[in-house]
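Heads up, one of the protein chains got dropped from this complex, but the rest are sitting where they should.
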Amino acid sequence: MTIVTKDNIILLNEKGRRSDGRKWNELRPISMVVGVLERADGSAIVETGGTKVLAAVYGPKEMYPKHLAMPDRAILRVAYRMTSFSVEERKKPHPSRREIELSKVIKEALEPAVILEEFPRTVIDVYILVLQADGGTRVASINAASLALADAGIPMKGLVTAIAVGRLGNQVIVDLNDVEDKYGNADMPIAYIPSTGEITLFQMDGTMSPDLFDKCLEVAIETLNKIHEMQKEALKRKYLKNKKD
Amino acid sequence: MISEIRKEILSNIEKEMIISQLTKGKRIDGRGLFDFRKINVIPAPVEKAEGSAFVSLGKTKVLVGIKVNPAMPFPDTPNEGIFVINTEFSPVASPLFELGPPSEYAIEVARVVDRIIRSSEMIKLDELVIIPGELVWMINIDIYALDDNGNLIDASLIGTLAALYVGYIPRVEVIDKDRKKIEIIKEERTPIPLKDMPISFTFAKIKDILLLDPTRIEENIMDARLTIAVNNKGEICSVQKGEGGGFKLEDIHLAKDIVIKKSNGIRKIINDQLVKKPRGKEAWNEIRRLSYGEDEES
Partner (left out) sequence: MPIFVKNMEIVAPGELIAQGKNYKIVEGAYRINDKVYSEFLGILYIREGSIRVVPLQGNFYMPKVGDTVIGIVIDCNPVSWTVNIRAPYLARLDASDFLGKPIDPNKDKITKYMDIGDVVMAKIAVADRVTNPQLIAHGKGLGKITHGKIIAVPPKKVPRILGKDRSMIKMIRDITKAEIRVSNNGYVWIKADNKTVEQLIILAIQRIIREAHLPGLTEKIREMLSSKLKDVES
């Protein structure tokens, strides 16, 4: 089955290869580096193919203005922003509605993982900057933010791991790139905390049959477990490096 | 604001220690008074930008990107292209930065970089015309601070120079001049027309001591700041004094002499990296290496 877009991009060829030559379940090259910023309390860069995301964490720190603080727990704040040159058309610097919505859903994806009760009346700030966008920026942001939180020494029930799955015709695909994101038939970003088994970000657009929907979820969890291993490895890397010396 | 002040109040013991070392000509990071920190220039990492550069100045890091678009010229310069410089100093880079509209400081940095580029006539604006009087190229230069460990001015300028240097303009075909109908052929690129590479030197004055390229802690205790830029020909092409303190005449002479003496060396450091270093996808290997702290020397 070959799937071609209106402007002749081959999304899926007869050999089952995708626009960038990947198999249906193949991930783009992933790189994760933790502790990349001097000023932030925790930080990470996550790259998934052409998508490059930087996350910085500050806190827990005193909340100002004080009336916004919670007496029994910390507040988590998340700001997701894209650089103006991360996309084809220059994005104006002020936050778009998309950036505001993504900030919210990313915050809600991270919140269940962070043990906020340990820091009453404080705030933990997460700032995410998309340096280059090539599909899957929200899931890369969640992967980066959860590493940055761990790097800041904030107690967590587990790392949050995220991936987008979707479909091209009847074919489930994993880790959608920009073109697949735009022209594919469905896109389903998912975040998951492997230790607690909770799904904390769940969105979909496009259409999907109930069977394919189930298949997508199954494939997503499988992939998320793989990415979770990479995250753990990225966190431990600098200490393991010292150990070898 | 209080939460931020909390982070930034330096203890008097540390302040006195830094100052007493400075009076002996020593800095806390071991540099001489008029040495730059290590400059790393990584050209063109952002493939979706028409020009970009990742720059580190010691532990200060910036990412600069360029987008170009056809636009109406300004009425007073109908036959010149346009460039706009914007700084985004978001909290990613420092707990002192806030979300929201740019701070006075961010705007000052953007304007200083803008004036240096403009005064040196670095960009050949007359070569950026598509339809005279009607349509020209607009170059948007956006400077993102990623990690503020002092001297964002010089880091921002270096990033801007580098992004311009590797930047390009797509080929454009005028289809109907009267109706301003054009076709942009993205794949065919010509470099952004440039003729100069101005270099800036930012000094801090702490008590009676003048020093180059201040770190964040030095900025924290500085009384005044001075930026002097110089073009290819060795002419001074912009000056900005900042902060509440003042400079004596001899400080200014000294600073100027250092700028004149050192500008070619710094220009060469930047140029060599622009010419030699890999661009595009491979640039990220270097960003990763830098971020991983394998490049500890700063």
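Note that the chains are named A and B in the order they appear, and that numbering of residues resets to 1 at the start of each chain.
One rule holds for everything that comes next: a contact is a pair of C-beta atoms (placed from the backbone, for glycine too) under 8 Å apart; a residue touches a chain by one contact, two chains touch by 3 or more.
Everything numeric in this text was worked out from a predicted model, so none of it was measured.
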item	value
Visible contact partners (per top-of-document touch definition) of the missing chain	A, B
Full-complex contact with the absent chain, from A:S96, A:N170, A:T196 or A:N225	A:T196
Where the unshown chain meets chain A, residue by residue	41-42, 59-62, 71-72, 74, 113, 115, 118-122, 150-159, 193-196, 231-232, 235-236, 239-240, 242-243
Residues of chain B in contact with the chain not shown	2, 5-7, 9-15, 17
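Operating definition for what follows: only the chains that are shown with their structure count from here on.
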item	value
Whole-Å gap separating chain A and chain B, where each centre is the average of the chain's CA atoms	31
In the complex, chain B residues that touch chain A	1-3, 6, 45-50, 52, 59, 61, 63, 65-67, 69, 86, 88, 90-95, 99, 140, 142, 144, 146-149, 216, 284, 287-288, 291-293
Contact set on chain A toward chain B in their complex	31, 33, 35-40, 45, 47, 50, 52, 54, 56, 58, 61-62, 64, 79, 81, 83-90, 93, 125, 127, 129, 131-134, 238
